[in-house]
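Only one protein chain is missing; all other protein chains are in place.
Take a look at chain A:
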């Protein structure tokens, strides 16, 4: 299921899919984000990466692998489902909830980095912040996204961005990842 934020209702663009990030671009972006995270956090201590379902989860794992390779020590990774916290729950057919799995150490007093594929309206991240409040009290929460396409509806911004992608509201940004979709690619159509 694509992240709901990617969907642009009423898309009737006649433009064909245009690849904005290929597999190598995605890899480079994730490597850069990993280094930025380490630099900002001054190492991997107390860092917890939480991937947002669906495509944020493999992205969080990939960033964790890169951090581990640099630091030589594993970094805590978890997955966060925000379905129950969405503000459009009532206006859609019932959505199936996914798993929320925190690393064994939990998130209390940790620096939690939310990882998602596309940052759009900001509503998913708002829901994620609500979910986090129910799960514990991190010392800080940061946001890392592969693509920021703009059009925010809430005062939310990402700390680490793979690519800023100015887009029209009618355009559709699709992120494909090999773990979910078989290949790595970001397209706009």
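Following the convention adopted for this analysis, a contact is a pair of C-beta atoms (placed from the backbone, for glycine too) under 8 Å apart; a residue touches a chain by one contact, two chains touch by 3 or more; residues count from 1.
Heads up, the rule we're going with is that contacts and distances are computed from a predicted model.
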Protein name as given in UniProt for the chain not displayed, "Dihydroorotase", "Hydrogenase", "2-iminoacetate synthase ThiH" or "Aspartate carbamoyltransferase": "Aspartate carbamoyltransferase"
Residue, one of A:100, A:121 or A:187, that touches the chain absent here: A:100
Positions on chain A contacted by the hidden chain, ascending: 81, 83-85, 89-100, 130, 133-136
